[in-house]
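Omission of a single protein chain aside, the complex is shown with its protein chains in their original locations.
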Amino acid sequence: MTTIATIRIQEADFDIAREIAELTKGRRDVGAVVTFTGICRGEENGEPIAALTLEHYPGMAEAEIGRHTDEAMSRWPLTGLAVVHRVGRIAPGENIVLVLAASQHRQAAFQAAEFLMDYLKANAPFWKREESQKGTSWIEARGHDDAAAARWTKS
Amino acid sequence: MTTIATIRIQEADFDIAREIAELTKGRRDVGAVVTFTGICRGEENGEPIAALTLEHYPGMAEAEIGRHTDEAMSRWPLTGLAVVHRVGRIAPGENIVLVLAASQHRQAAFQAAEFLMDYLKANAPFWKREESQKGTSWIEARGHDDAAAARWTKS
Amino acid sequence: MKVKYFAWVRERIGISEETIEPPEAVRTVDDLIGWLSRRGETYAYAFEKPKVIRAAIDHTHVKPDATIAGAREIAFFPPMTGG
Partner (left out) sequence: MKVKYFAWVRERIGISEETIEPPEAVRTVDDLIGWLSRRGETYAYAFEKPKVIRAAIDHTHVKPDATIAGAREIAFFPPMTGG
């Protein structure tokens, strides 16, 4: 059977159970589903935050994620992949991003989900601005996200 | 805040969305949730199967899983863990096991979920019997599951 | 002490648990497997490949050379296939 890859960028929240059902319904070959959900925390570096606002580069964001889902499908035997990334204003406790990888066996699903998250953090054109009592400011990229993404580079 | 660890062995199916909600509700420190769902496949080694029946060792299964959730909590900064393992007769497409790890950051959640799955496969006292057209037979343990579990052993 | 059997070990022996009183010379898990094997054909069949059999004492995995002294519950089973 074919591998299904879903990529969506949206303001609305997502429903993990529905996304899993989409990738598994009518199939008998899925043995493992790994999901990663990124959630807006209530503080950054010890400071309480009121909300995040996510901006993205329409067109490039989808293309960049699509290149990485294609790469994941070529590296691991997957039965399905989904990436849903929210944009707009997101309050603490709300979902930001969902990555879902389905496979016959667990190792491929774990590896593909982790690979996609590392690449999303370091390479996907999204930017987070945080609102706190001090005002609003753009969140700075973390060096160890680049390092996490680099470990997947084939030598 | 404290780390919540839920361990359940049950015949009934589980609801991933509800399990995630249990570990995240009322908290502002959860930034990452990783779930692993193991699903009954419709074939094993190319042969169609009608169902799996899971047997376990009551008492030891809970104790063994509990030792591993304790170890996960001591190794990674987690905000919550859940392991739900089904027993009894399970048809293709149905859920078998759920592992859920929540943390502030993604690496800890991914590592803890993968660690727990590797240990469940190799060490938790559960046994699978499969029904096919040929009759019923016990599934044999796979050597690479022991190898997967061994990679977490501290030297 | 109580002994429990699971999966095909249970099926081969035909019972899931029993209470036994092995002689004092039976000191380790390995000794106990040998002693049980001599109790009859069903036991001999269940333990015909002792290296495949896993054991637990009081809910903790143990090796064949583990002592059974003081054990309340010993279990025998094939390699686990959960998850």
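Should a chain be cited, it is by its letter among A, B and C, assigned in written order, with residues numbered from 1 in that chain.
FYI, a residue touches a chain if its C-beta (ideal position, glycine included) is under 8 Å from a C-beta of that chain, and two chains touch if they have at least 3 such contacts.
Bear in mind the structure is a predicted one, so any value in this text is a computation, not a measurement.
Listed by label, the shown chains that the missing chain touches in the whole complex are A.
Taking the complete complex into account, A:63 is the one of A:21, A:63 or A:91 that touches the chain left out. Mapped onto subunit A, the footprint of the missing chain covers residues 38, 54-57, 59-61, 63-64, 85, 96-97, 117, 120-129, 138-141.
Everything below uses one rule, namely that only the chains that are shown with their structure count from here on.
Computed centre separation for the pair subunit A/subunit B is 22 angstrom, with centres defined by C-alpha atoms. In terms of their C-alpha centroids, the spacing between subunit B and subunit C amounts to 26 Å. The geometric centre of subunit A is 48 Å away from that of subunit C, both derived from CA atoms.
With touch defined as above, residues shared between interfaces to two or more other chains in subunit B number as follows: 38, 117.
For subunit C, the set of residues touching two or more other chains is empty.
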